[in-house]
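Only a single protein chain was left out; the remaining protein chains are all shown in position.
This part shows chain A:
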Amino acid sequence: MMNIKAFRLVSAIERELLMGDKDHISIECIECCGKNLYVGTNECFIHHFLLEENMSPNGKVTFSATKQRHKYLGFKKPVNELKAASALNRLLVLCDNTIALVNMMNLEPIPSGARIKGAVTFALNENPVSGDPFCVEVCIISVKRRTIQMFMVYEDRVQIVKEVSTPEQPFAVAVDGHFLCLALTTQYIILNYNTGASQDLFPYCSEERQPIVKRIGRQEFLLAGPGGLGMFATVDGISQRAPVHWSENVIGAAICFPYVIALDDEFITVHSMLDQQQKQTLPFKEGHILQDFEGRVIVATSKGVYILVPLPLERQIQDLLASRRVEEALVLAKGARRNIPKEKFQVMYRRILQQAGFIQFAQLQFLEAKELFRSGQLDVRELISLYPFLLPTTSSFTRSHPPLHEYADLNQLTQGDQEKMTKCKRFLMSYLKEVRSTEVANGYKEDIDTALLKLYAEADHESLLDLLVTENSCLLTDSVAWLEKHKKYFALGLLYHYNGQDAAAVQLWVNIVNGEIHDSTRSDLYEYIVDFLTYCLDQELVWKYAEWVLQKSEEVGVQIFTRRPLEEHQKDIFNPDDIINCLKKYPKSIIKYLEHLVVDRRVQKEEYHTHLAILYLEKVLQQKPSANGNCAEVTETQAKLRNLLQKSDLYRVHCLIDKIQGTSLHMESAILHGKLEEHDRALHILVHELKDFSAAKDYCLWSSQSKDPPYRQRLFHMLLSVYLKPGPSDCDLVPAAVDLLNHHATEFDAAQVLQLVPDTWSVQLLAPFLTRAVRESLHTKRVTQAALGLAKAENLLYKHDKIKLKGSPVRLSDKKLCQMCQSPFCEPVFVRYPNGGVVHTHCAANRHMNPNSSSPGNRT
C-alpha cells in the first residue's frame, strides 16, 4: 500500500492522571477548546485539564496535561456529551437526558439553573443563523419520538426556537445554518428546519450500524454509508467528492484537511479528500472516540486520550517526492493552497513543481518534466548545471539550497549510459531553444546561449549556424574554446564576426580554404568569403584579402569590388582608381570591373570608357589572328566592343582610330568614323570594304537614333548616293540601292530621290518605294487638312463665346425700378439675373424671394 506519514499518535493524558488505580472508571466523552481539555466519565465526573504543546529537541511535538479540577455532577449516570461555548464561558453537559450549563473554568453550575431537558443527543450549529455572538444554537434529538428541537442558549438562559417532527426516529444530527443533516432509522436526510423542506440523501440502516453525521465545512457533511463508505453530501443533496472507503465497522470520523480520519476497533485510517486514497493506517485498539476540535484531532479509548499530530505538509510532500510519488505530492500541495498564505504557498509550490520536474527528468519523462519546469518557473541554470561543462566558466550560478534533486551531474544520473545521456542532451537542446526567446531566459541569456552552442557543437547539430547568425548571447571566450575543441572553425568564424572580429573570422576561413585547418561545414567557403568581403564595411580587411581572393579566381574574386552594396558607391569608400591599380595584374578582373563601372554604374568618365574600349580591342586583336577555335568568345568580346563604341560618347575616338588602323576591324572603324560625324567615310567602309549593306542601313538607323528626322534623312540620302555613285563595282550596288529605297521609303524625300535615280530604272523596279512615297505624301496632306479643320473649329468656338459675353448693355436711370422692391436705384450697383431682371444688390441677397426667376442662382 502506498503510504505516507501524515499523522503521529501522541499521548495526551496519562492514564494515572485520570483514574489513578481505579480500573472501573472509563472515559465517556471529550471536549477540547483551546488549551482546555475536558473529559466526562462513566461515574458522572468532569475532569478539566490544561494541555500544553511542547517541541522536543528532535523536533517532535509532545503534549503534557495538567489537571485543573474535577467535578462530580451528582448522578449515578455517565456524562454522555460535553460541548464548550467559549463565547459564553459555558460548558454544555449532557447527562441523564438533560443538558446543563456549567462554568467553563470552575465547572460550577450556573446560578439560574437553566437547562434543556429531554435530550438524547445534541449538536451545536457551527454556522449559526441568529448573528448574536453571545448565543449558541443547539439542536437536540428529543426523548419524544421523532422529534427535533432547536434552542438558543445564552449565558444563563435557554430558549426553544423550533420543534420539528421527522418521518422516522432520528439517531444522529449535525447542523449547518437552517439545515439539519439527520440519520433516521432507514436513511439520511437533509431537513431545512425553517421551511420544513426535506431532501432524501441515501438509505442507511441506523439500527444495524451506528450512523455517523459529521459537518466538515460550509454546507457539507460526511456520512457513514453502506459498505463502509464515507460519503460526502451537501445541503442540496448532492455529492461533490467521491466517497472514501472505510471498514464496515467504523465508529468515528474526523477531518483534518486534506485528510479524513476514521476509527474502527483496530485501526485509525487516514484518507485524502483530494484523491480518496487511503494514505495511512495506525493500529489503535479499543478506540471509541474520534473527534476534531478546531483542527486538533483527538482519539480516545475508555482509558486514555491521544492526539493525532499532523506532520507539516511540506514534510509530507517531501516524503512523497522522495518516494517519487509526484502526482500525489502535487495534489497534496495544491490542496494545501487555502491553508497557507498566498505568497508562502507560491514559493513552496514552485519549489515542489521544480523538484517534481527533476524527478520526471531523471526518469526521462521529458514532456512531463518540461511542463513542470515551466509551471514551476525553474531557473534554467539549475537544469544546465546538471550537464558537465555547459555553464560558462564565468557564470556565478550556484544551485539552490536545499537542492532540488539528488544528482551531482548527468553522469551520475544516467550512470554512464550513453544512450540516456544523448536523450538528455537532446532534451536540453530543445528545451533551451524553446525558452531562450521567452521571459524564462531573462537575465540568463548568456548562460543559455552558451550552453546551447556547446550542445550544438558537440552534437554536430545544424542549428549551430542558425544560432550564430542570428541574435545571440554566446559568451566569446567559452565558446571559442569549445568550438576549437570540436573543430567547428567555420562556426567559430561566425562567432568572431558576430562579436565584431571580422579580421579573425576571415583569417580563419582563409585558413580552411588553404587547407591549413580542416572543417568541411561549407564546400563553397571561398565564395562565402568573397561574399563576406563584398558586404564587409572594413576597407582595410577587403584590401588585405583582395590579392588572395583574386589569385583564387579572377572572375569570382573581382566581385568583392563589383558587387558592393549600392549605398557604398555614393560615399566613395573605395576609390575606383585604387581598385583599377590593384587589378592591373588580373586582366579578366579588370575588364569585369570596368564593365561594372561603365555599364552597370554608368560612370561618365572618359578614362574608364577609353580604358575599357582599349582592353576590349586588345583582347579582340589578340584573339583574332590566333585561332578560329573559340570563335564564340571573339564574337562576344567584339560585340561588347561594338556596343561600347556605339553607345558611349565618352571615349577618345582618335586614340582608338589610331589603334584600329591597319587591322581588319572595319565595322569598328566605321563606328568610330561615325562618332566623328564622318558618315561618308563610315558608309564608304561599310559598303565598299565590308560590303555589308544591312550593316550600312543599321548604321544609318543607330547613328540618327537621338537626332531629328532631317538628320536621319540626310544619312539615308548619303547612303543612297554611295550606292548610286558610279564605281568599279557598281553592278553590285544597284540592287542594294533599290532594296534600300523599297524598304525604307519613308526615310527619304521622294522628290530628291527621283532626281538621283538613273533614268534607266523602270517604274516597276521602284513600285513599292513609289507607292509608299505617294501614300506618305497623301497621308501628310490629309493629316494637315484635318488639323487645319480642327483649328478652325476651335477658333469658331472662341468667337462664339466672345460674342455671348459682350451681349446688350443694361441702362440704369431714375425710372428704372428694382424688380424686387420696386424702388429706384440710387447707386451704380445692381444685380442682373439671367432672365434680364435687374435688382438691388441687397435685394439679391434675399434671392430666394425673387418672384420672377424660377432658378435665381446665377448672377451675372
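The criterion applied here is as follows: a contact is a pair of C-beta atoms (placed from the backbone, for glycine too) under 8 Å apart; a residue touches a chain by one contact, two chains touch by 3 or more; residues count from 1.
Methods note: contacts and distances are computed from a predicted model.
Enquirer: So one subunit is absent here. Using its UniProt record, which name fits best from "Ribonuclease P protein subunit p20", "Ras-related protein Rab-20", "Ribonucleases P/MRP protein subunit POP1" or "ATP-dependent DNA helicase II subunit 1"?
Expert: In UniProt, the chain that is not shown appears as "Ras-related protein Rab-20".
Enquirer: One chain isn't shown here. Among A:N103, A:T147 or A:Q199, which residue touches it?
Expert: Result: among the candidates, A:Q199 touches the missing chain.
Enquirer: Pick from A:D236, A:D409 or A:D466: which residue touches the chain that isn't shown?
Expert: Considering the complete complex, A:D236 is the one touching the chain left out.
Enquirer: Out of A:R115, A:H178, A:H245 or A:K303, point to the residue that touches the absent chain in the complete complex.
Expert: Answering carefully, the residue with contact to the hidden chain is A:H245.
Enquirer: State which residues belonging to chain A touch the missing partner chain.
Expert: Residues 187, 195, 197, 199-204, 225-227, 229, 231, 233-234, 236-239, 241-243, 245, 276 of chain A touch the chain that is not shown.
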